[in-house]
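My questions all concern the structure below.
The block that comes next holds chain A.
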Amino acid sequence: MEATNLALVKENVTKCMGCGICRGVWERKDVAMCPVWATGVGFEDSSPRGRVTVAQDILDSHISYSSPLADSVFRCTDCGCCATTCDAMDPNTLEPIVNVPQIVRAMRMDLVENSLVPPLVRDYMKAVHINGNPYKQPQDARGNWAKGSEVPLYSGQEYLFYVGDVGSYDERGQKMARSVAKLLMTGGVSLGILGSEEYSDGNDTMVMGESGLFQYLAEANIAAFKKHSIKKIISLDPHSYNAFANHYDQWGAGFQIQHYSEVLAELLSTGRLSPGRLGIKATYHDPCYLGRHNEIYEAPRKVLGAVPGLKLVEMPRMRKSAFCCGGGGGNFFTDLIGGGECSPNRVRIREALDTGAEVVAVACPLCAKMLEDALKAESLDDRIAVKDISEILLDSFA
Partner candidate 1 sequence: MAANLEEIRGALEAIVGRANLSGDAPDMIPYIKDSYSTMMGREVPLPDFVVMPKTAEEVQEIVKLANQHLFPIYPRSFGVNIAGSALPYAGGVVLDLKRMDRIIEINEDTMTATIEPGVTWGRLRKEANKKGLDVIPIGGPYQTSPVGNHLLTNITLYSSKYHCDRAVTLKAVLPNGEILRTGSWASAVGGEVNPYFRYAYGPDMTGMFRGSLGNYGIIVEMVERLRPVAPVEKNVFFGFEELAPCLKAMQAVERLEFSRTCQASNSSMTAHLILSPHRIKDPEQRQKLLARLPNYQITLGLGGTEEMVALFERVANEKIAEYGGKPFCLEPEEMAILNQVAEGASRGIMHMYAPCSGFAAVIGCLPITHVAEINGIVKQIVGKYDLRDPLSGEPLDHQLIVLPYDRCSTVYVEQEILYDPALDQAQLLPVMQCLRDCYAQIVGKYGASHTIPNKTLMKNMLPSYVELLTGFKKMVDPNNIMMPGGPYSLD
Partner candidate 2 sequence: MPEAVPQTHELYEEIRAVVGAEHVTVEEFARRAYTRAPFYAVGGGGRGKIPGIVVRPGTTEEVAAVVKLANRTKTPIVPKGGGGSVSTFPPLYVGDQSNILVDTHRLNRILDIDTTYMTVTAQSGVILSQLAEEVSKHGFHTYTVDVPIHMDTVGGVLSGFLGGGEPSDMATSGTMNNYLLGLKVVLPTGDIVQTGGGPGTNIHQPRFLHREAGSSDMTGMFVGDGGSFGIKTEATFSIHPYPKVFMLGITDMGSRENMWDAFRELAATDPYPYTRLLGFHQQDGPWYFVHVIRAHTPEEGELKKNILEKICHKHGGQPATVGREILQIANMFSARRLGQQALPMGSTMTYFGEALIPMPQSLEYLDDINALLDETVGDLDIYKRIDFVVPYLRATTITGILLYFGKGTTRDEASQRLHEKALGGMERLFTEKYGGWTETHQGTSLAHSASVWAPSYKNFMRTIKKALDPNDIMMPGLWRI
Partner candidate 3 sequence: MLADYRDTIYHCLKCGACRHAYEVYEPICPSGMKYGFDSHYAIGRISLARAVLNQEVPIDAELMRRIYTCTSCGACDEQCHEAVGVDPLQVIEELKWEAVESGMIPPEVRDYLKHMNVHGNPYLLPQEERGAWASVAGVPQFDGQEYLFYVGDVGSYDERGQKIAAAVAAKLMGCGLELGVLGAREMSDGNEVNRVGERGLFEYLAKANIEQFDELGVTKIITLSPHAYHAFRNDYPQWGGRYEVMHYTQALAQALEQGKLTAGEARDQRVAFHDPCFLGRHNAEYDAPRLVLEAVEGLELVEMERNRNNALCCGGGGGNFFTDLLGAGPLSPSRVRVREAVEAGAQVIATACPKCFNMLDEAIKAENLEDSLTVRDIAQIA
């Protein structure tokens, strides 16, 4: 069985010392923790170190890709915590040198190429391939969320507001898209959406190893952007942000990308938005694709910090050490990790509760959905609420 993609990252595999720190640090102060390991699903093979061991065994031809192995490999949320905790460091940069997410992506690519993806992943790919979105909703319905709002279709405005699959089709996402759009416009940002011309950003197809589909989507998006001469994009979803900022360039993207939290922060700092008073205690949950993958930690906090009366309390695991909600790496759609008391979102919501916050603020529609689900599972609805930072800001105006 071919392991071509894995072979390309062989050096990465062999650099691993096998110390196991990548699994996470229980001491919740400096480093994050692998959500899969914390959940306890799977065995050692489902921990970052185990994944490297498995990769090594594949490279050494001790084992071959298989369906059960695929289940294990696709259980990774690509949250990147392991890459920040890794103890094998470059002596010059003091940066970790073993990048497990990269190894996992390579294995997923191999699994895709060998047609060994789990059914749930296959379903996802198929849906995106056929419908352009994982919700199997018509492409025409993509802009439906904006109906009834004043959000215009893109027509030469300064910014494209890119919403993505979840913002477009998921109820929770749509709500968030509307509040973000409303705020941006209140702040005087000139923006438009592509509506039915928007295509899936492909981020999750990429992290799930479907590079062909990703390329197809990326090129489709780029073509659409170019068609409308779009130069600046504000993304709702950190996943989209990640794809645009880090991967689209190879196909000649050439546009500027911002996450909406950055824009909001700017609007607030320049006085173009003046929030009202809101006497609440809130904690902020860093989305992995905004935080660890793209190091945007400050902007969302600035937004929250700008609300008078709002007290921001931090969870022990935050910023670089933030604990993934469990929705990354395609798991939002495939749910290979599953529920249960130790599922990452439930662990995370309990952690938020421990801070004494009434609101856990998010900046990602996937996180919002994951944490809200956890809220229900934990029956904590009356003790803590999950809100997007834009929703909080809007609350302050009311």
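Candidate selection criterion: all candidates are chains of the complex that A comes from, given by their letters.
The criterion applied here is as follows: contacts are C-beta pairs under 8 Å (C-beta built on N, C-alpha and C of every residue); 3 or more make two chains touch, one makes a residue touch a chain; residues count from 1.
Bear in mind that the values here come from a model prediction, so they are computed numbers and not experimental data.
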Task = State which numbered option touches chain A in this complex: 1, 2 or 3.
result = 2
Task = Please give the residue numbers of chain A that touch candidate 2 in the complex, ascending.
result = 14-15, 17-21, 23-28, 31, 40-45, 47, 49-50, 52-54, 57, 61-63, 66, 68-69, 72, 87-91, 94, 97
